[in-house]
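A short write-up of the structure that comes next.
Yeah, one chain of the complex is gone here, protein chain that is, but the others are all in their spots.
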Amino acid sequence: MAIAFAGLAQAEDKTILIGMQCDRTGPTQVVGTMLCPGTHDYIDLINSQGGVDGWKIDASEVDTAYQVPPAVEEYEHAKQQGAVGIMIYGTPQTEALNQRLEQDKMPGTSPGFGIAASGDGQYYPYLFPIAANYWSQGAAAVKFAKDQLGGSLKGKKIAYIFYDNPAGHEPMPVIEELSKVEGFQLQTFAVPPPGVDVSSQVLAIAQEYRPDFVIDHTFGKSPALIIKGLKQNGYPLTHVVALVWASGEADIMGAGGWSVAQGYNTMQFAGAGEDYPVIKEIQAMYKKEGKEPPAAMKSTVYYNRGVQQGALWVAAIKNALTLTHGQKPTPTDVKKGFEMIHDFTLGGLNAPLTITADDHEGGGWVKIFRVKDEGFVPETQWFRAYRDLIVDREHKTAQQMAKAN
Amino acid sequence: MLALNNIEVVYDNAILVLRGVSLAAKAGQITALLGANGAGKTTTLKAISGLLHSERGEVTKGSVEFAGERLDRLPPHQVVERGIVQVFEGRRVFANLTVAENLTAGAHTRRDRGTVKDSIDRIFEMFPALAERHNQAAGYLSGGEQQMLVIGRALMSNPKMVLLDEPSLGLAPQLIEEIFAVIRRLKEERHLTVLLVEQNATLALTIADHGYVMENGRIVLEGPAAALQQNSDIKEFYLGLNEAGARKSYREVKHYRRRKRWLG
Amino acid sequence: MFHSETGVFKTSYAADMALLPLPVARWAVLGIALFFLFVVPLVFSAYLLTLVNLVLIAVVGAIGLDILTGYTGQISIGHGGFMSVGAYTAANLIVRLGVPFWLAIPAGGLMAALIGIIVGIPSLRIKGIYLAIATLASQFIIAWTINHVTWISGGIEASIQVPPPSVFGWKLQTPEQLYFFLLFFAVLAIVATLNLMRSRIGRAFIAIRDQDIAAEIIGINIFRYKLYAFAISSFYAGVTGVLYTYYLGIANYEQFGIDVSINYLAMIIIGGLGSVLGAVFGAAFITILPEATRLFLTHFGGVLFSQDTIRTLVPNLTLILFGGLIIFFLIVEPEGLNRLWRNIRNYFRLWPFSY
Partner (left out) sequence: MLDLPWRFIAILLANGLLVGSMYALVALGFVLIYKATDAINFAQGEFVMFAGFLAAGATHLAGFPWWISALLAVLGMVVFAFGLERVVLRPLLGRPIIAVIMATLGLGFVLRGVATLAFGGGTQTIPLPVGDEPVLLGPLILPPIQLVGAGVSLAFLCGFGWFFLKSRIGVAMRAVADSQQVAMAMGINVRRYFALAWALAGVVSALGGVLWGAMLGVDNQLALVGLKVFPVMILGGLDSILGAVVGGLIVGVVESLSAGFLDPLVGGGTKDFIPYLLMIAVLMVRPEGIFGRRRIERV
């Protein structure tokens, strides 16, 4: 039966297939249910405008529930159906698929998570983080703290509160290294899974350690609890910066709404809010079809990241089609297409992203949005920090990995 | 008052345990049901109290009637509401509940909740040993005290009739006498109807008015207690008395024949 | 396993105890062997083979859990933990010492067995729900340890990338190449367990499950056999972990969470507790269920729902089906898929004289 299905999908004309992994169930479902509709909507928008040079895009979604075996299974499925690449979701999944991508010469994207060193396009030729990885995020957080604290971190105290899993550990070495460079004192506070109670860590930060700045790299329920807890302990939220997965509307809602989170700084690799041309276009598309825009759109942080993911794939395919002169691109063409993305802003929703064969991260840009009134207000421009240090670390780690294997 | 009319009990839709048992217990009397292990005495009690249902047993033929009403289709709590309460063998107290709580649980079906406290006091009068330990977990009572407690607990439901299953089992002779004295008193003072299951036939027949003997799921002998006490078979098999001292071979033959008749 | 007893007369106990007592069974096994050796690899697509491969890995783990839970009656909600023990043991040996697969796999199993014995020690004193939660605790403790001891986990990412296994100099990378590798271990697990359960140890396990105090009275050292069961079962789990590691290319403890432990319990319940064949059925069923739901809904759901609804519906319906089937089998068919299979088989048992 499955063989027949596979045949059906391939029979459609002029369609370019992308495998798309999602997490609509499982521990990170709050992200997936908001992010994936964004990707679909953007691709629907492009298709409704006639596709990319006449090619329709089909993002074939599968729920992996944040587990690795289904991710591998689905990767194989997508590959067999002739997908030109795969949107991965989840750090362990990225690690598991990395070897396969290289072996099959299939491009895969891991926006904002995955293997930090994979920004190095030489050693990870088929893996595209296409957004600031955890190292860049950590460095940017330190830079933001430095700017907020008057340009110097000498003798200051910074607290790093993190989800106690591998992804939560990832930015730590960068922040530790920067503590030596910038001369600040660093203390780390772990939130073990499932992270439904962080009150004692918050007390330890606000009552005992009393840092000048807090960097929050937690997931799930914890960010909301940290916002609420710090607030109740009288710690100023303007001195808290959250990395990208502690920066969604869900976290603000969980904390008790916008009024509670006033001043909280969120780090974004896609713009937050609805005020972007592409979002307006999607809304117009829904209006034209006489449908309500999806509820997920209200959760702008994750939804916009979904739109961004879709847009970057469309951009890569568009580039690939220039290489093939309108013929159906191969996965390798799409890889090259990604590496041709230059100064791609998507009307401000995206950082000025430039991906090259060396830099698959696209510069490591982020932007801080602060909670103000009933929404996110930009606090900084798109920026990046300690770029040399990050790139150097990416190279070194990638080389080590290459040697080990 | 209580009448079993030719009942048949099947467990698990397969095992026939009672094969047509008929007996009657007259109001205000003690009726003894005697028989060896596995004769079906306890099953008979369960058929009356409705507890068969919880053990996947069923009354497949005949009827159980109490004061003119059929009982054999009722769930156990409704049987209790109609005034029949069963006391298990083996002194099954609620081990983790205190003595007083055990008694309260016994009064569960009573509507007149205000008077439960008085009833508890009356039980304590009847069994002073329990009064001393009213706040202790029942699991820590001695065997005799536990037997008193289960009888007291049964009385808490203000029953018209009590089904007593082997109250003497595993108790010291002196305690047994005490318990039996209480049973007799209950009959005399409260006019309680009692169906007493016993292996200890001597004792049972001393306080019973009427007696039945069961074997292999049927009644094989019945009569007034006094008559049964004189029955030579009863004497031999249950009272442990020999007719004569000498054991001769023909007596063994006769024994076998009589035994066979019972098993028939 | 396969029965058509008509015309077969056993003349010795040995014949009665034989693994495949009937001639027809031998033919059936031969047929199945031919199917898996030739038809599957030649006809199935790479994607279908990926599914089959995941089933084969799951078969090893499910049989292992069945030895403990189905045969010995000791519940474990911590098998995910044992799998990660196997995975990291093997990954470290492979990456640091370059150990070949035929050493890495038993090594992973043995380490898991060792940890399993430690977890099993409380089973002497505690049982039922308490034991279930103690095994759950072991899962948390194992995960915590791997996450925080970088000597085990190979760094803060707690992921170790592993090169593919090489057999006689062949690197096994594609689903087709890995298929025979995994098939070998799945068959080994099936045959070994069928034999184990016919042995003295297997009979002791079943005695403990059915009535542990009685088993002790007839002279079975319960504690020792419970530990055997834990050791053997976690050995299988460890091997499963290593197979996953080879298959996925990484060892990562996050993929062996509680959900995995529950998945494996679901496999043996839906398949039928205390039956090797049931564990195989269950492993296949649970592995294929999400895929089947998805394919069905994406291809036929369009009549009723919009694409967007289907995307939300598929994963959640899979959850509901998964949970619902567990409940359904527990209530309606406690002996699981295995029973359904036996019903079919019994029909043929006395064939052609089935009256």
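Some notes on this structure:
Order of writing sets the chain letters: A, B and C. Residues in each chain are counted from 1.
To be clear about the criterion, a contact is a pair of C-beta atoms (placed from the backbone, for glycine too) under 8 Å apart; a residue touches a chain by one contact, two chains touch by 3 or more.
Since the model is a prediction, treat every value here as computed from it, not as a measurement.
Considering the whole complex, the hidden chain is in touch with A, B, C.
Taking the complete complex into account, A:Met253 is the one of A:Leu149, A:Met253 or A:Met401 that touches the chain left out.
Interface note for the absent chain: among A:Gln207, A:Thr345 or A:Gln400, the touching residue is A:Gln207.
Among C:Pro41, C:Pro122 or C:Gly155, the one in contact with the hidden chain is C:Pro122. For the options A:Gly32, A:Pro171, A:Gly306 or A:Gly364, the residue in contact with the chain missing from this view is A:Gly32. Among A:Ser152, A:Gln232 or A:Thr345, only A:Gln232 touches the chain that is left out of the view. Among C:Asn53, C:Ser84 or C:Asn147, only C:Asn147 touches the chain left out of the display. Contact between chain A and the absent chain runs through residues 24-25, 27, 29-30, 32-34, 164, 187-197, 199-201, 203-204, 207-208, 220-221, 224-225, 228-229, 231-234, 250-251, 253-257, 260, 295-296, 299. Interface residues of chain C with the unshown chain, by the touch rule above, are 69, 73, 75, 77, 122, 125-126, 128-130, 132-134, 136-137, 140-141, 144, 147-148, 211, 213-214, 217, 258, 262, 265-266, 269, 273, 312-313, 315-320, 322-327, 330-331, 334. Counting the whole complex, the residues of chain B in touch with the unshown chain are 49, 51, 54, 75-77, 79-81, 85-88, 92-97, 101-102, 104-106, 108-109, 113, 153-154, 157.
To be clear about the criterion, only the chains that are shown with their structure count from here on.
Common neighbours of chain A and chain C under the contact rule above are absent.
Ranked by how close its C-alpha mean sits to the mean of all protein C-alpha atoms, the top chain is C.
Farthest chain from chain A (centres taken as the mean of C-alpha atoms): B. Computed centre separation for the pair chain A/chain C is 36 angstrom, with centres defined by C-alpha atoms.
As a whole-number value, the distance joining the C-alpha centres of chain B and chain C reads 54 Å.
For chain A, the set of residues that touch two or more other chains is empty.
Counting partners per residue, chain B has no residue that reaches two or more other chains. Considering their complex, residues 1-3, 5-6, 8, 22, 24-26, 33, 36-37, 40, 61-63, 65, 67-70, 72-73, 76-77, 79-81, 91-92, 95-96, 98-100, 103, 115, 164-166, 169-170, 172-173, 192, 294, 401, 404-405 of chain A touch chain C. Only residues 45-48, 50-51, 54, 95, 144, 147, 156-159, 161, 163, 173, 175, 244, 247-250, 252, 254-255, 259-260, 290-291, 294-295, 299, 307-308, 311-312, 314-316, 318-319 of chain C touch chain A when the two sit together in their complex.
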